[in-house]
Structure formats: C-alpha cells, structure tokens
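If you scroll down you'll find the structure; I have some questions about it.
Here the complex is missing a single protein chain, while all its other protein chains stay put.
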Amino acid sequence: MTIEEIENQLVEEFGLFDDWMDKYNYLIEMGKSLPVIDEKLKTDRYLISGCQSKVWVSAEMKDGKVIFKADSDAIITKGVISLLIRVLSNQTPDDIINANLSFLDKIGLKEHLSPTRSNGLTSMIKQMKLYALAFKAKMSK
Amino acid sequence: MTIEEIENQLVEEFGLFDDWMDKYNYLIEMGKSLPVIDEKLKTDRYLISGCQSKVWVSAEMKDGKVIFKADSDAIITKGVISLLIRVLSNQTPDDIINANLSFLDKIGLKEHLSPTRSNGLTSMIKQMKLYALAFKAKMSK
Amino acid sequence: MKESTLNKIRSDFPALNQKINGRPLIYFDNAATTLKPEVVTDSIATYYNSINSNVHRGVHFLSQEATDAFENARISIQKFINASHSHEIIFTKGTTESINLIAYSFSKNFIKEGDEIIISVMEHHANIVPWQMVCEEKGAKLKIIPMDDAGNLIIEDFENLITEKTKIVSVSHISNVLGIVNPVKKIIEISHKYNIPVMVDGAQGIVHKKIDVAELDCDFYCFSGHKIYGPMGVGVLYGKEKWLEKMPPYQTGGEMIKNVTFKKTTFNELPFKFEAGTPNVGGVIGLQAALNYLSATGLDIIYDYEEELLKYAIEKLSLIDGLQSYGTASNKSGVISFLLDGIHQYDAGTILDKLGIAVRTGNHCAQPLIDSIGISGTIRASFAMYNTKDEIDKFAEAILTVQEMFG
Partner (left out) sequence: MKESTLNKIRSDFPALNQKINGRPLIYFDNAATTLKPEVVTDSIATYYNSINSNVHRGVHFLSQEATDAFENARISIQKFINASHSHEIIFTKGTTESINLIAYSFSKNFIKEGDEIIISVMEHHANIVPWQMVCEEKGAKLKIIPMDDAGNLIIEDFENLITEKTKIVSVSHISNVLGIVNPVKKIIEISHKYNIPVMVDGAQGIVHKKIDVAELDCDFYCFSGHKIYGPMGVGVLYGKEKWLEKMPPYQTGGEMIKNVTFKKTTFNELPFKFEAGTPNVGGVIGLQAALNYLSATGLDIIYDYEEELLKYAIEKLSLIDGLQSYGTASNKSGVISFLLDGIHQYDAGTILDKLGIAVRTGNHCAQPLIDSIGISGTIRASFAMYNTKDEIDKFAEAILTVQEMFG
C-alpha cells in the first residue's frame, strides 16, 4: 500500500471513535502491540534525547525500501510511533521524504507532533526522514 | 525668628500667588537674588553629585548658629535653595536637625524635594542636617 | 478558609474560569507558575495606560510618578519580607537571574582557587549550574548536602562538609520537586558559626511561607514574581547591605553608573548598582499588586488553607494502590510528587490533561535529585490558594482512570 492509502486507512479506523478516551485506549493498544525492539538497539546511538519520553529509532534498507524500528518508554508515544511505522516503514526513501503525515491532524493527534511538545516524536520524524535521505544518497552513488 | 516662624512667613508670601507661573517667577527671582557664593567653594568637596543640576553647599558655625551657603547652576533649584537657607541658616544645630520643612509641601513645591527627583535638593537637605549634626557633636565635646 | 473567601478568591482569577478538553480547568501546576488575580493585570494596564514612563532622572511629571510608583513597590517588598533597608531589594528578571547575579558578583570578590561552595542534592538547576560555572571559572569545588529517603537534608553531613575553605552555602527553601521545607534556619545558624553566608533560593518558599529575612538571618533570598501570583519577567534579590556593598556590579549600562568617561567609570549606590538598564516598571508594579492582594486576603488564612489542602491531598493519594510518593517527610508545603506503578509519567500526565487536570511531569529542572532517587521523573501536583478539596477528589478519581487505561 502507498503511504496515502495507509493514512486513509488509519483515518477511517480512528473515525470509529467519537470520544477521546476510546481513541487513546486504541492508541495504547497499538503501543502495546508495537513489536518490541532489540534491547541492544536501546542505546544512546539510537536515542532521541532531550525529551520527557525516550524514543529510540533505527532503520535499515531492504529491497529498495526502508524498514524502521522504534520504541519508547512511554506507551502513548509508542502508540503514535506504531502509527508512524505503519505509515512510513516499508516505503521507498523518496516517498518517506515527501510524506506530509497530515493524517495525525485528521485523527486528532496533531498535538503530539507539535515541535514544542517534548515527547520526542517530532525529532523522531525528522530522524526518520534523515535516514531516508541518507539511504537515497547511498543508492544514487 | 524661629524656623517655624520663617516657614509661616514663606507660606504666607506664596499664598499670594494663585497660579503656578507667578509662583515660579517669584522662585526664579529668589534664585537670582541668592547671594553668590565664593567661586572657590564651587569645588567637588562641596558638590552634591549625581544630579541634573549641580548643588554646592557649605556651612560654618557662628555664635552657636549654623550659617549655610549654597548655590546651584539651575535657577529654579537656586530658588528652592534660597528658601531653605532662609529657613535653616542662622539657626541652632538642634533646630536644624529637627526641622521637618513641611512648608515646601504647603506652598506647593514638595515635588522638588522628592527623593527620586534628581535636582540634588534632597541630598542637599541631608547634607545640611549632617553639618548640623557634626557641629552639635563638636559643641558637646 | 471560609467558603465565601475561597469563592471570592476563585472569582478573582479569570484563568480558572475556562474549560480544557471540555472540562473545567483544574490547575495543579502552580509550582511552575501561578495564575494571576485580575488586580495584577489591571495594575499593569493602568500603569502603561497612564503614568507609563521611564524612571529616575526624568524631570517631567509622569517620569516622577513612575519613579515614585517604582520605589514605593520596592518599599512594599522590603516590608513584605521584613528587610532592613529598601536598598537591600534588587529587582531582577527572576530567581534564575538573582542567583546568577550572586554567583557572579559574590564569587568575583570572595571565591578563589580551591575554595568550596555547598549546595544540596535537591536543588533546581538554577541553583546548581551557576555555581558549577563559578567552580569551573575559579577552580573551586562544589559540595552537596545529601538527603535521607524521606527527603530530609542530613544536617550532620552538612556540618561535616564545612571546611575553612567553604565560602558560601546556597540551598532552596522549599524543594520544587518534593515540597520538602528545608531546615534553612538551622543551616544558616550553623553556617554563621563559621562566618559563612547563606543564600536561600525562595522561588517556592515565598508563596507558601511567611518570609522574614531578619528572623531567618539569611544573607541572600531570591524569588520570582510569577510564582507568587505576579507577572513574569520580574524577580527579587534580597541581600544584606554588608554583602551587597562589597560585591561588584553584575550587568552594566545606564542607571547603575554615577559617572562615565572613556577613561573611568564609577558606579551608583545600592540598589541601583545592581540594576542596569531600564527596569521592568510594569512588572514591578504588577508584583506589588500581587503582594497587596495576598496581604489583603490574609497571609495566615492562606497558609493555613494551603496546609489543609496539602494534607487532604496526601491522605487521598495514600488510599490509591500502586501509587508511590516521593518526599514523605512531614515538613512539606504546596507540592506532591509521585509515580504510578508501571505507568510512565508522560502517559499519566497526558491523560490527566485530557481530563482537564494540569500537572507537570518530568524532572522539574532538578535532574540530579531525580537521578539520585533512581527514577526518570515524577508526576507533580502543586497547589495554590485557589485550589479546592473538590478538585483533589476529582484528581484522585482521574488517577484511577489513568490506572485503568494503562492497566
């Protein structure tokens, strides 16, 4: 599926909830079911720092697509991460670089991506796009 | 005359004016007629510093009374000085120390004695009282 | 406090009258900054809309009025904390600047290589980093008063830290993380036995305790306007005349000089020596309005009520399973910090926010304290005179909701 298709899917899924608590409960579920990442990736090297919740993110290239792995010590952050991974992982570098991720706004979670919010998610997206850029540069050599 | 008597006299004199301009014209006249002090007293030693208008004040003791001489480069300041000298000069140290100078309030010139007004008058009065205190201390030895 | 008084107080704070995420705001982030009574913003507006002027040295009427208002505010604050002289009150932009000023000016004349500075383990970064800078600059050493598990500073250890090289002690009056009221009077007594001056970081102390600097006998006391119902951008440094006289200026420029030539500059007297540039007159007037508001409401009434509130909150939270409190010592004021088993503070804070409750989560700018406890942060609820028991009940319920959601 393309990034846009997945985004639409998520908007639809979240459209089922009309109250914030259900939405957050769902987010928490998703956070819990995020594949646990290797403890040995939870090092300073992969850490997005300066935030209230710690966020680790790593990336690798497989068949022209970027596979992201990420984790956080806070479950809501993890929930949002799982959405981002669903959308961005397994996509081409170009598509990742160009993604605008407006679905978070549409499903009412935009607040979590405010650059002033110290949950690390904004920095995480920046980091994901940087990974994509780096892979793209490597490919074109 | 006692300090109080002179104060009352001044309040009466100024009572004749009902507009500020006449009052200031009178003050300016008094400023102009303040006996000129010896140029050699206009030194840093007698200067009250840190003000917009310079004020010099000196004092000597004669027959148990303090004689003040003072000057300023601003004429309104000089006017107020002349009032203060009329009231405080030629009085005993004790009377000077205890003078409350409320007449300035009564004649509508209190503003010139605000401690925040940088015309040097407040510091001048402080200095005059300090002179009186010093003479008193000397006398009682 | 009488209910009518409480209602009156609540109606004086317009910010209380709003909904967050559809629910009435419960504001428990008072240790970060308090809400402001309307008299504060009114007094600021009145100042700017009438006498608005720069102070000192102006001959015109408005400038005189502004100067008088500004200097009267200084006297109000002097009286509020019972300082001996109004020129012992220096206006700064906040506690952080006050401490930076002391660290810079005191150390310039009194700290040399090998000297020692004592702070405590529970200091806010504002009372740590400036001293670290001094230590780095001067080759001095920072020593730390430890605390016990309940959050009490260990006084015997403190006394052992003192040597003849100790030049200053700087401790917080009330911990902004744990709410512990430190034994500052005791610390001052001990320090003075060795002729060591003590600076008290009163950012949290000023709002919950009657401050009497004469009785405390502290050498310096600092606080921020915005944590005592006043505006941001204004703070106070109280210093004993004898110390301030011996300290060189900090920032330089207009107001703080007596005479400037390109050859030689001489400085003004206290308090102006430490107040370079146009002061925040509007802010100072707003702070005075806040203090007047407190005095008019009655300090004792407020402190008693805050104590009652805190006790009530501690009791309520103690009934919740899986809630771990920090700083359990008995001498506490205004602040509680806790964690919920298995739940990250950020998650808890996010859900509490959705429920209309503003708390702060994280390390509260006191990372060494948080590290020493061995956690990554806390949930902090901090109270003010306008909070209610009903709000605390709602808070306790909300915590249960949080536990359920993450259970």
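All chains are identified by letter, namely A, B and C, in their written order; residue positions are counted from 1 within each chain.
Rule of thumb we're sticking to: contacts are C-beta pairs under 8 Å (C-beta built on N, C-alpha and C of every residue); 3 or more make two chains touch, one makes a residue touch a chain.
Being a predicted model, the structure only gives us computed values, none of them experimental.
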Seminar exercise, completed: Full-assembly contacts of the left-out chain, visible side only, are chains A, B, C
Exercise. Hey, which of C:A15, C:A150 or C:A214 is the one touching the hidden chain?
Worked result: C:A15
Exercise. Among C:S84, C:T278 or C:S295, which one is in touch with the chain left out?
Worked result: C:T278
For this session: Using the definition of touch stated at the top, determine which of C:R10, C:H125 or C:K316 touches the missing chain.
Result: C:H125
Problem set entry | Chain not shown: contacting residue from C:Q78, C:S172, C:T361 or C:Q403 | C:T361
Seminar exercise, completed: Note that chain C touches the chain not displayed via residues 14-15, 18, 20-21, 25, 27, 29, 32-33, 35-36, 38, 40-42, 44-45, 48-54, 57-63, 93-97, 99-100, 124-130, 132-133, 142, 144, 224, 226, 231-234, 251-255, 257, 259-262, 265, 276-283, 346, 349-350, 352-353, 357-362, 365, 367-368, 371
Seminar exercise, completed: Omitted-chain footprint on chain A covers residues 49-50, 52, 111, 114-119
Exercise. Which chain B residues touch the hidden chain?
Worked result: 20-21, 24-25, 28, 52-54, 73-77, 118-119
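By our rule, only the chains that are shown with their structure count from here on.
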Exercise. Taking each chain's centre as its mean C-alpha position, how far apart are chain A and chain B in Å?
Worked result: 79
For this session: Provide the list of chain B residues touching at least two other chains, using ranges where the numbers run on.
Result: none
